[in-house]
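Removed from the display is one protein chain of the complex; every other protein chain stays in position.
Labels A, B and C are assigned to the chains in the order they are written; within every chain, residues are numbered from 1.
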Amino acid sequence: MMDKAVVAIVGAGKIGQIHIDNILGMNNVELKTILDVYTDHLQGTAYEKAVPIITNNPEDITNDPEIDGVLICTSTDTHAAFIEQFANAGKHIFCEKPISFKTEETKKALDAVEKAGVKFQIGFNRRFDRHFRKVQETVREGEIGNPHIIKITSRDPQPPPEEYVKRSGGMFMDMTIHDFDMIRYLSGSEVKEVSVKSANLVDDRFERNNDVDTAIITITFEDGSLGVIDNSRQAVYGYDQRIEVFGSKGSAEAENERPTNVRINTKEAITVDHPKYFFLERYNDAYIEEIKQFAIAILENSPIACSGEDGLKAELLARAAQLSLEENRSVPLTELIAKA
Amino acid sequence: MMDKAVVAIVGAGKIGQIHIDNILGMNNVELKTILDVYTDHLQGTAYEKAVPIITNNPEDITNDPEIDGVLICTSTDTHAAFIEQFANAGKHIFCEKPISFKTEETKKALDAVEKAGVKFQIGFNRRFDRHFRKVQETVREGEIGNPHIIKITSRDPQPPPEEYVKRSGGMFMDMTIHDFDMIRYLSGSEVKEVSVKSANLVDDRFERNNDVDTAIITITFEDGSLGVIDNSRQAVYGYDQRIEVFGSKGSAEAENERPTNVRINTKEAITVDHPKYFFLERYNDAYIEEIKQFAIAILENSPIACSGEDGLKAELLARAAQLSLEENRSVPLTELIAKA
Amino acid sequence: MMDKAVVAIVGAGKIGQIHIDNILGMNNVELKTILDVYTDHLQGTAYEKAVPIITNNPEDITNDPEIDGVLICTSTDTHAAFIEQFANAGKHIFCEKPISFKTEETKKALDAVEKAGVKFQIGFNRRFDRHFRKVQETVREGEIGNPHIIKITSRDPQPPPEEYVKRSGGMFMDMTIHDFDMIRYLSGSEVKEVSVKSANLVDDRFERNNDVDTAIITITFEDGSLGVIDNSRQAVYGYDQRIEVFGSKGSAEAENERPTNVRINTKEAITVDHPKYFFLERYNDAYIEEIKQFAIAILENSPIACSGEDGLKAELLARAAQLSLEENRSVPLTELIAKA
Partner (left out) sequence: MMDKAVVAIVGAGKIGQIHIDNILGMNNVELKTILDVYTDHLQGTAYEKAVPIITNNPEDITNDPEIDGVLICTSTDTHAAFIEQFANAGKHIFCEKPISFKTEETKKALDAVEKAGVKFQIGFNRRFDRHFRKVQETVREGEIGNPHIIKITSRDPQPPPEEYVKRSGGMFMDMTIHDFDMIRYLSGSEVKEVSVKSANLVDDRFERNNDVDTAIITITFEDGSLGVIDNSRQAVYGYDQRIEVFGSKGSAEAENERPTNVRINTKEAITVDHPKYFFLERYNDAYIEEIKQFAIAILENSPIACSGEDGLKAELLARAAQLSLEENRSVPLTELIAKA
């Protein structure tokens, strides 16, 4: 067994830098290389000192036999090509979600992964959140019996900039995709049908870009149980991330995480902390854990916690949701799979 | 102003007796008469002593000029006829939900009420629950801005007996009807469309009687906002009654009510009380309050808190839900109203 | 067995009227007589209609063979004489706390009770609070093992008027006396020693009257375990009433009671309800329950839930606390008992 998994980061933007910072504090991962088209913004930063190679040439990764795995953190439209390139070079791959905006492209990329026999992990970090994980474990251990209703509340603290909205692939592909993965993770059953009711209530920037900002997504699972996700692009009181699994023997609920457990009692009000506001505060531990687990999978040749298949399925659900919205009807997953 | 509203109870079954017990402790209501087809079960009870007239003849009410109002607590199929009879006699009417199982019948009964010019209150007791009322007031006062998403969790602690299921009118008419009224009460907007996904996961007695036991009901309001109700006939941990209104400036949530605020900490577990188990424990104060308010409306000739119109609309929603289930599609309310 | 216990109320002031209102809604108690020196303030009230006899002559009670019990709700300095008078007349007695401000007087009154063989209940209503009762039952059932530390937080929402302070007997006799009884109730062991640290931080009216407004009272029990009470005459956020029993196998805690379980989430704050503010809101159910239990003890000739002995012991503890404060030392209960 190796001591540390040696990795490269592809794309040193916002999410890439989160992973870089996390990896620099980890015991089982060594960051050898950063690849980015533009590397100017990294000059003079601590990264220059801490990371041996900073380059804009992918071959510095593909040709480096020391590199075990690659973390793809670039914009979505470049994912598929990078996956193929690095898989062909025999590198294990961690890729931010979604794999691509097109099912065929995603499948092609995953075929390359399969052919190369490398590991592939999709960046559904919430599977590594300790609250959600405890709910999932409680369900798996049968403590609440068979799931009957799974509920996810997932609301952003504030809408993203319009530029982001334009290239986001739409709310379902950008935001709900995490919830689609979570609901599959919690259920243990596959989705049979998706129904969407949506609205534009938060901000005009969504409607202008043919997108929605508020939605209720109902899911029928193959085992007959039900699920429901409610989304909003703006919860002014903070990042609202709650789940509940209700079953034949009980239920398990995860409340929001707050910075402290302090309650302040005055004549005017009894107050507690707001939910953590930024996704990074809320899910920081989960971001760390997902990369640690990726490294363990490489080092111990053990299974990946969320696979390319999981990535593909969440994408299909996002696509089904979009179709349900457009045609105001329930969309069976088989329809999407047939098309794909 | 009169001191007390003088009332008669029609139907001394389970719900009727709840009202009798409550009224006997009230300051602004006097119970003069109990009408029931069978009065044997009341012989020798405290009711005999406490209530002046116990009869099986409706004319003992219609002909009694002292009686201001009548509480109709019989089985649903007798509601409409009683409403007409007592309205024609000039009595104010409180009627348990639903008014009837057929829209035409409900409308005919409400027409009689209107013609007679008497007051009519439908028994949506939950509007009088102090937790839900506080949420509604918070919404009305604009504290959370415009509602975007309204969520109701409504799960019974255990399924009713099969005999009850047979005559219940189906889960939507029997159970969800309360949630339909609550969601209208909280929203302030009327419902535009209803979509249902349902399941049979709790007990065979529902499927045998062509009924469901689990459901997600999605609602689109006329103002563009969304609502979602989740129902189950069996939450083994207690009667689960929670609501949440999420809006442009925040949200308001009502948690379950527990018998005590005691937490017990042992090596084995940290436990708090279960939610109150029986509907009567949970909503007892609301049952009292609704009758007090009915009496005030009579005594002060003030408006009724939940009207016949509210009763009719909740019935239409129940019917729309049933149609949505049967035809697996979203059902616009206009469709039901047109039919009716 | 009688149907109802017939009682008289002695003293129709604030606390007397609370009991009158409660009794008028009870099934097992009948209020026949109200005795007060001044009865003018009752003229024209609903009490005149609801209560057969309103008088300023105690003999209307002592000579009335129908009256089973008397509730003494007058000012403390009159308690002892009334107790003797009504006990001698063979009436069961419920008396508000404290029995008197002087130990000898209290003992003399209780001697009369004993000689007369009537029942005597002291008005420690908090023993009937459902939250505290659940904690006590949890302790009694051994669920948390042997108690090691018992904690009571007891803070009034606002200081009483100066006139009240003057005649209150001091904070320990007026306010802490409830906590002294509660700590004995929770412990099951008798108090060995009392130590007080106190302060004047809330308002000058206390210091002016040789009283304190803030205190920490530490208790050593005969079984070696410890207790601590913290008192303040002013908790601006509401009536703060919490208890905790910590033992060898765990702990049980009762939190404050709030009007609703609603949480409101806005950009500015996450708020929950204040604790109930008035003692009457907080302990209303307990006030009802204590009288119901008094009636049951009369009707079924069953034991009293909190006895004259309990009243006496709480008074001794209040006196020990005062002595500890004055002499800045721990005061063994034996010292007080020897004196008494």
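In the analysis below, contacts are C-beta pairs under 8 Å (C-beta built on N, C-alpha and C of every residue); 3 or more make two chains touch, one makes a residue touch a chain.
Computed from a predicted model, the values in this text were never measured in an experiment.
Participant: Indicate each shown chain that the hidden chain touches within the full complex.
Facilitator: The omitted chain makes contact with A, B, C across the full complex.
Participant: Quick one: which of C:G16, C:G69, C:P98 or C:G250 touches the chain that's been left out?
Facilitator: Answer from the full complex: C:G250 touches the omitted chain.
Participant: For the full complex, which residue in C:N28, C:T218, C:T260 or C:S307 touches the chain that was left out?
Facilitator: Counting the whole complex, the residue in contact with the absent chain is C:T218.
Participant: So which of A:E222, A:E253, A:E300 or A:E327 would be touching the chain we can't see?
Facilitator: Only one listed residue reaches the unshown chain, and that is A:E253.
Participant: Of C:K32, C:H79, C:K97 or C:R155, which residue touches the hidden chain?
Facilitator: Within the whole complex, the residue contacting the unshown chain is C:R155.
Participant: One chain isn't shown here. Among A:H41, A:K115 or A:R130, which residue touches it?
Facilitator: Touches the omitted chain: A:R130.
Participant: With the missing chain put back, which residues of chain A would touch it? List them for me.
Facilitator: So the residues of chain A touching the unseen chain are 25, 27, 46, 130-131, 134-135, 138, 143-144, 249-257, 259-267.
Participant: Write the list of chain C residues that the hidden chain touches.
Facilitator: Where chain C meets the chain not shown: residues 146, 148-149, 151, 155, 193, 195, 197-202, 214-216, 218, 220, 224-228, 230, 232, 234-237, 246, 248-251, 328-330.
Participant: May I ask you to list the residues on chain B that touch the chain which is not drawn?
Facilitator: 235-238, 265-267, 269-275
Quick note on the criterion: only the chains that are shown with their structure count from here on.
Participant: If you average the Cα atoms of chain A and of chain C to get two centres, how far apart are those centres in Å?
Facilitator: Centre separation, chain A to chain C: 59 Å.
Participant: Roughly how far is chain A from chain B, going centre to centre by Cα mean, in whole Å?
Facilitator: Whole-Å distance between the two chain centres: 43.
Participant: Please work out the Cα centroid separation of chain B and chain C, and write it as a whole number of Å.
Facilitator: The computed centroid separation for chain B versus chain C comes out at 40 Å.
Participant: Do you know which chain B residues sit against two or more other chains?
Facilitator: 249-251
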